[in-house]
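The structure appears below as structure tokens.
What you see is the complex with one protein chain gone and the rest in place.
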Amino acid sequence: MNPSGIQLFLKQNFDIQTVMPLIVVAATALLVLLLEATIRGKSRTFLTAVSLVGLGVALLLTLFNFPGAKQSSFYGMVRTDAFAQFFTVIALAAGSLTLLLSANYLPKIKSDTGEFHALVLLAVCGMILMAIGNDLIVLFLGIETMSIAMYILCGIRVDAEKSNESSLKYLLLGAFASAFLLFGIALIYGATGTTNIEALINSGGVLYGISGIKEYQWDTGAYQFAETAAQYFFILGVAFVFLGFAFKIGAVPFHMWTPDVYQGAPTSVTGFMAVGVKAAAFAALIRVFLGIVDFGDLYSSNAIAYQPLMDLKDVLLGVIWLVAVLTMTLGNLSALIQTNLKRMLAFSSIAHAGYALVGVSVALRLSGDDRDAAVGAVMFYLLAYMFMNLGAFGVVIMMNRGNDEGEHLHDYNGLASYRPLVAAAMAVFMFSLAGIPPTAGFVGKFYIFSAAVSAGTVEGYGLYFYSLAIIGVLNSIISVYYYLYPLRNMYFVSAEREHKVELRPLMSASILISTIFVLWIGVMPKGFLSRALEGAKALFFG
Amino acid sequence: MPLELLQLAATASQTAAGSGLPTGRMLIWILLFPLIGMTIWGILGKRLRRETVGTLASLAIGLSFIFSLGFFLAMLVREGHGAYTYTYYTWIAAGKWFSIPFGLRFDHLSAVMALVVTGVSTVIHIYSIGYMRHDHAYWRFFCYLNLFVFFMLMLVLGDNLLMMFVGWEGVGLCSYLLIGFWYDDRNHPAETNEQGTGNAIAGKKAFIVNRIGDFGFVLGIFFIFVTFSLMTNDSAELQKAYAGAAKQLHVTDVEQITPLKFSHLKAIIESWPEGSHLPVMVLTLIGIFLFVGAAGKSAQIPLYVWLPDAMAGPTPVSALIHAATMVTAGVYMVARMSFIYVEAPTAMMVVAGIGALTALFAATIGLAQNDIKKVLAYSTVSQLGYMFIAVGVGAYAFGIFHLMTHAFFKACLFLGSGAVIDFMHHKQDIRGYGGLRKYLPITHITWVIAAYAIAGLPFLSGFYSKDAILEKAFEFAPHGMHWFGYAVFGMGLAGAILTAFYMTRVTALTFWGTPRIPEEKLATFKKPPGTMKAALVILAFLAIIGGYINIPAWWSSDHKGGQYFVTWVQHWTKDKVAEERHFVQHGGAAHDEKAGHDEKAGDDGKAQNDGDKEAAEKPHKEGSEVHEGMSLGMLAFLLTLLSVGVAVIGVAAGMAKYGVKKTGAVPPAEGEKLTPLHAMIKNKYWIDELYEGTLVDPIHAGSKYVLWQGIDVFIIDAFVDGLAWFTLRIGAWVRRLQTGLIPVYVIFMVAGLVAMLIYFFAYGILEMPTFFIKGGGK
Partner (left out) sequence: MTGQYIPILCAAVVSVGLAAGMLLLSRILGPRNLTKRKTSTYECGVEPTGSTRERFPIKFYIIAMLFILFDIEIIFMIPWAIEFRQLGFLGFIEMAVFIGVLVVGLVYVWKKGALEWD
């Protein structure tokens, strides 16, 4: 094969450019692993630097050299559209911030291993795969790549029992969820004959009886298109796949692992899990579910003389509605009574997944620009959430004094008097998490709830979505209580003793970046929102 | 006329860049300097040296002043003296018909105000460097003071009612902060109760009383919007008026017209179609509501009670905020909205009437006060009354004129009192002073100049402005009711006598005679620093010359009448009296022209109408028969003589009772028996007690027993607490599920999955409707 032929072939089928960020991150991971193994006695900062360079290059490639449009490659296995771009950016940014946060934290908890960097990079690889995956198998691959790295990251404090427990629990339950996910994928494949999401959507007809199987009707004596078992398989598959994703985003009732795992894991990993894993899982969830539920529409437009088994949209809507409500409420109620800040943030991250689910459920019933707005709101929210949550975890890390000390709420007493800037940053994050303007969290919640309200105007769904918006707002109010609690301690309670809070450069840089973005997104959300809307628009086929 | 003006402004701003004149865009710098200053002192002030903070804060305001002056000069040299306006961005927008720009307007009226505000502020900042030299919260003081100037300039320069309102509230906030500046003051334990120290209570009182006024102001704004916005009112007249206004303002689309913008509102009202009447009732209502706001801010009856208490703040604050600038905001607002008032004579009557009552009433209280700052406070209330007389009788430009001269001499008096208080170790009772001229010579001279200026003795600034106001009041005849004008004039005149009297009294008791505390003790007291003296001298100088920019018409030799100031301001204000006089003049009143100086009769006041030909050509409803048979010039001259007379009488009476020789005439000490009249005046007519008894206490009791302990505690709190308790219970229950056991977690997951599947299939097979959804997607 001559070189130009190779190039052509590559271009047509394996457009390397489309997965360039992924390749860069993966290569960096390998490089870091090699360096860690071969160079001894070197500072870990060097590894951090190498990793950050890798992530930075990938970020630049994503931001400025992303194929964009609706480009599929690798035989339709990946799709590098604006939606994928948005979530790739979230994954890369989350990874970078996590590495910055960990640089000074890992020595403090005596887990200063070089593998940490490689594992974070590999987890980022998985997240990117989930963002660009256009095939259930690729999504599964992404989830597993990400999860296995996360399992190890949770247990990276080998001498801490809690960390081990966290890792083991996550592994066992994660394997359980993965099994369901894989089973679901298999069922869907069995029902439709494909795992490609695009093909799935276009094969709606197959599902609804165009499989060609006609069945003899005993009562009328005629042959009709059968209500095939494939439909049941498909619905079963959808439910299982939903379980798989819901586990990763920590939605009730598949959330039980989160507090234990989040608390046991090193704090920077917890932050990474709360934002990165969640965002990636949402990317996959949105791509799969908002796509395949369009079957109903396809059915009606194809005018096949057959009654579908059910309007999948409505069923999923009901499920996600309930899951969103439970997730928000349970997350907030549980966070309400925590006295350990890290655990509180863990529970609150459940609640935040609930808010994002509100947007997903809303998007299911909307169409056109309204749907784009709802999906864009979820994407925007996840971006905002990344910065505010990682920022908050960053402050928790800064306050950490080795082991698990410094995480209790009373450790924050009077912080404002001796570390005013740290306290101010924490205040910004807490305000943002509680959804108080002018912070990113407020804007995110605002878009999501306004999408819910606009969906309420759809005929027959008023009560449904208005109630969702109201429950969401009530939950936000509950959350204000526990988010402002640390602020009360920081600003209004005097310190019994001043804790040593070191302002190390990398960690401070991470918190500073988060603060800037939280305020920037909060004050000038337009640019970020328009990128999210672009992504949402790119998501829908045809 | 405004049409030409706007045209000129448009062309001028185009050519401005080429001719080296400043552009409107630079206006923001006038506001930015104080804002930057305030930000810096607020953040870094604690770490900077006192001198640095004080000097740089003064410099910030000084730069604002220089910019204002630059714009003013640019206006002067500019063709047609066009105003500087600039719209920076759309501040608030909602729908098609509601759009509020963030724009600044440096026109004839706001130029004067900006110059007065920044000029006096600069001087007082310089003074404060010395006055506050011992205070530990030095930086906080300058931070608030700079912030105040920022908001005041926003109030003055904002080109629409909402920006004015923001400035209005902002200065109120700064006033509150500065009155309570010494919030931890323990010098007056008697005034301290569970609500805070005396100073803090005074701050709160000012804030709350102002809220009452603001309520009126806001209602006024609402009424303006509802009446003059096409969004809420699409009557044919208004649409015609909009079309006319669009033409006048040179905008292509009526949608660009915002009724809350001063120039636009003015254009709408001026373009009101011929043959249809303006909604006078609504305009009257608007005028009265706006005046309620003005009365709150400018301490008029019945909302004046906060101002005397506001003297709890540091003296420079009293001078700047509670004498020279903020309290005059109400006058400025009425002058700014003059185009509404001239159409609503009843509203004018209310303004003038309340102004006259206040002028007299406050002056009587001033007679018997023993706290040097309280005397000045009541005098301020009284002088503000004069300003409202002026704007009430339609002589807006004269109101602004008095505002300016008052800013000079009252600031000078307050700063002088500050020097005295500083010298006397913060003793404020004039019964403990006496004979201070020997120790504070410069303070004494400046004080006397300012006191005579306020008393209205000739050749000092107060004379020119007050005299003119009384003259206009005399000619005022709303609805053809001359008696009203005469009554206002009479009350003003009576107030003038009292003013002259109490100023002489306080001057004599403070500076003249022999000291009432041992001289050897006095000799050890520290003299005020140079910065304070410098400020006093500057202001005294201004108090002398400030009046000469607008000498009475009958003084001058030419037809311009030397009324430069009033002519200038009348570019914006529509001077009703001027119109009437003009009409009288054309109606055949005799001309008695004698050029000359001093006591010779002069021109007939034609000058006022210089800028208002257009208005004069419109026939006017009333006033044609005013003062027939008598020369206006002669009348003006006689009225001047009269006011000089009363000023002299007042001073003379004061000298007679408290003068140099009469060292024994010290007011009775606390606890001594007073005559009933004296007691009544000294206790300020028990107005504060009246308010306490009739308004404050019932509201307080109602709030405490009904709203707080009744509704709040028993109903709302119980509900909220119950909810919180309930929520926490659920939270605790939920936590118990979190056992940490993997099998339990798995069971929950499976249970969730099973529930989901049951739901799926139940929905599909049994066609069971999902809860809530009516008629699903099928």
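Order of writing sets the labels: A and B. Residues in every chain begin at 1.
In the analysis below, contacts are C-beta pairs under 8 Å (C-beta built on N, C-alpha and C of every residue); 3 or more make two chains touch, one makes a residue touch a chain.
Keep in mind it's a predicted model, so treat the numbers as computed, not measured.
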{"item": "Shown chains touched by the chain that is not drawn here", "value": "A"}
{"item": "Hidden-chain contact residue, picked from the options A:Ala37, A:Leu463, A:Ile477 or A:Leu503", "value": "A:Ala37"}
{"item": "Absent-chain contact - pick from A:Phe183, A:Tyr232 or A:Tyr481", "value": "A:Tyr232"}
{"item": "Chain A residues touching the omitted chain (full complex)", "value": "1, 6, 9-10, 14, 30, 33-34, 36-38, 213, 215, 226-229, 232"}
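Just so it is clear, only the chains that are shown with their structure count from here on.
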{"item": "Complex contacts: residues of chain A adjacent to chain B", "value": "169, 172-173, 176-177, 180, 232, 235-236, 239-240, 242-243, 247, 252-254, 256-257, 259-260, 296, 309-311, 313-315, 317-319, 330, 333-334, 336-337, 460-461, 463-464, 467, 478, 481"}
{"item": "Complex contacts: residues of chain B adjacent to chain A", "value": "724, 727-728, 730-732, 734-735, 737-738, 740, 742, 744-746, 748-749, 751-753, 756-757, 759-761, 763-764, 770-778"}
